[in-house]
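All protein chains but one are shown at their positions in the complex.
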Amino acid sequence: MDPMLLLVQGLNGMQLGVMLFLMAAGLTLVFGVMNLLNLAHGSMYMMGAYLAASLQQHTGSFLLALLLALPATFLIGMIIEAVAMRRLYDRDHLDQVLVTFALILFFNELVRIIWGPQAHFMALPDGLTGYVTLFPGVIYPAYRLIIIGAGLLVALLLYLLIMKTRLGMLIRAGASHREMVGALGVNIKLLYTVLFGIGSALAGLAGMMAGPILSIESGMGDSVLILALVVIVIGGLGSIRGALLASIMVGVADTFGRILLPPALASMVIYFLMAAILYRRPQGLFSANG
Amino acid sequence: MADSGYFDLRSAVLLLLLAALAVIPLFGDIFYTRLFTRIMIYAMAALSLDLILGFGGMVSLGHAAFLGVGAYTVGILSLWGVQSAFLSWPLAMLFSMLIALVIGAISLRVSGVSFIMITLAFAQMLYYCFISLKGYGGSDGMTLAGRSSLAGLLDISRHGTFYYLVLCILLLILFAANRLVHSRFGMAIQGIRDNERRMLSLGFPTFRYKLVCFVFAAGIAGLAGALMANQSLYVGPALMHWKQSAEILVMVILGGMRSLAGPILGALGLLLAEEILSNYTEHWMIILGPFLIIVVLCGRKGIYGMLKGANDHD
Partner (left out) sequence: MIKRLVGLIVTGILLVSSTVFAADKVKIGYLSTMSGPGASLGMDILDGFKLGIKHCGEKLGGLPVELIVGDDQLKPEVGVQVSTRMMEKDKVDFVTGIVFSNVMMAVAKPITDSGIFLISANAGPSPLAGAGCLPNLFTVSWQNDQTHEAMGKYLQDKGIKRLYLMAPNYQAGKDGLEGVKRYFKGEIVAEVYTEINQPDYAAELTQLRAANPEAVFVFYPGGMGINFIKQYAQAGLKEKFPLYTTAFTTNQAVLPAMGDAALGIINASFWSPDLDNAVNKKFVADFQAAYNHLPSLFAAQGYDTALLIDSAVRQVNGDLNAKDKLRAAFRKADFKSVRGSFRFNHNHFPIQDFYIRQVVKDSNGVLTNKITGVAFEGHADAYHGQCAMQW
């Protein structure tokens, strides 16, 4: 294959990976710290996209829509945590699966009732509709480069948050010794609510960024959810580093699989990858340490 | 304090349920006969999942794959002109068990969330595999010419006859599962679920036990798949999709794991709720969602658990 083509496809793989990371980061954070398997994560992705699309239609500005929709998904996440998730921490993972699965049904229907069954439109931000010339002969859509940048920025911010701030320290402590942290006077309940809100906001951000290039419709979160689950399992439950590495791996593997293999095999590539890695390292690539 | 004797609420409900199932076709309405046939087949599938999930502690998100394999066996054989149930149904079970042997041998080497995801991975791979099958309908699936023939003994193309056959098979499976669970093997499996390391130190070949349980459950699922193919006269790859696995999982959890009646109650509850709600509004999912949440949050151990009461010995 022509090296320039290889480069562009590699960029495509990275971009897909970074999108997945945005989804996976929130999911693995919530699981790692709160031991909560949240299938409704995909619904937060969907809500982020719908909210941003509506806000953009009303305000006319992509950036404004993003800035408003982000805290909105954060809030929705916190509400869900307070209403439903709070009672699930002591429960079996399976009960969590059931409740979050029920939430998926609920949200899928909710968006259809509020916004109608037709797919929705979100415009690319003005100024980012074109493409840049990376090298002579190699052009790449500007918006996708922004996505890569945004994803890496989020990764950096998360790292700083977890490793360098007091909140991050509480999160890490809460992951290992919940009761102890509670006994030390920290409001564990509030911590968990905030954390769930952060996870939801991350998923919502992924949805908002994906909105202009994907169709915004009911159930859009379901297929991304499965990919995110694959990513966090490969990366190691609870590890942000693992999620980043795994998402890039999955993104690149999927991209090259699609162009090199017949369609049936191409769809199987990421599952094959996951099965192979889990077989050798059942706990995933990294352990839960943020 | 053990619960009081033979006659308690749980057994009463179960008996009532079976009695009700026995008389449904007598009301003559074909629609309800077909609806409950479908419910019973799903109950079978849920029961088979419960064997490995509730009793074996193995959470499989790929169980629907075995249903699909069973259904496709019947479908493909039907396409080749083989209509005899005595041939296609055992073969459906056999192929499901063979596939389970392969999947189980690899997946059971890991546990916990990894096991969940690996079973999911295999199920998805099978799903994509069947989608790309050219001669057998691909993603559209294919229809069957007619129901399997039982060499003149029974005519299951008649809905009532098919209903009672399915009911008998369900009862048989219930009986067999009950015997299995209370046998030495069943005790061992539950012991492995509770503490595998202890069982290993006691000398049990835990891997082998789990694999046998896994394969056995797949066989039952394969039979359920064969019956499903007969019920709707249609097979398609959607039968193996992870969403189908999730739905069966929901039935088991909803009804109550670690019990044999639970999956049946779960299948009944979920499918009836879908049926009744969809009559009222096309937005039924928005009601079903919170309904499921409330059931889980209020009661532990599912619907069956709610019937158990205070004296709870698992």
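The chains carry the letters A and B, assigned in the order they are written, with residues numbered from 1 in each.
The rule we apply is simple: a residue touches a chain if its C-beta (ideal position, glycine included) is under 8 Å from a C-beta of that chain, and two chains touch if they have at least 3 such contacts.
Given the structure is predicted, the values throughout are model-derived calculations rather than measurements.
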Open item on the list: So one chain is hidden, and I want to know which residue out of B:T161, B:Q190 or B:S232 touches that hidden chain in the complete assembly.
Closed with: B:S232
Task: Residue of A:G60, A:P117 or A:G149 touching the missing chain in the full complex - done: A:P117
Open item on the list: Touch as defined at the start, partner being the missing chain; which of A:T59, A:T165, A:S215 or A:S287 qualifies?
Closed with: A:S215
Task: Absent-chain contact - pick from B:G138, B:G160 or B:P290 - done: B:G138
Open item on the list: Residue by residue, what part of chain A touches the chain that was omitted?
Closed with: 2, 5, 8-9, 12-13, 15-16, 19, 108-109, 112, 117-121, 123-124, 129-131, 139, 141, 143-144, 210, 212-220, 223-224, 255-256, 258-259, 263-264, 266-267
Task: Residues of chain B (touch criterion as defined above) contacting the omitted chain - done: 29-31, 34-35, 38, 131-132, 137-143, 228, 231-234, 236, 238, 278, 282-285
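Methods note: only the chains that are shown with their structure count from here on.
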Task: Contacting residues of chain A [partner chain B, same complex] - done: 37, 84, 87-88, 93-95, 97-99, 101-110, 112-113, 222, 226, 229-230, 233, 237, 262-264, 267-268, 271-272, 274-275, 278-279, 282-284
TODO: Would you tell me which residues of chain B are touching chain A in their complex?
DONE: 53, 59, 106, 109-114, 117-118, 120-122, 124-125, 128-129, 131-132, 242-243, 246, 249-250, 253-254, 257, 283, 285-286, 288-293, 296-297
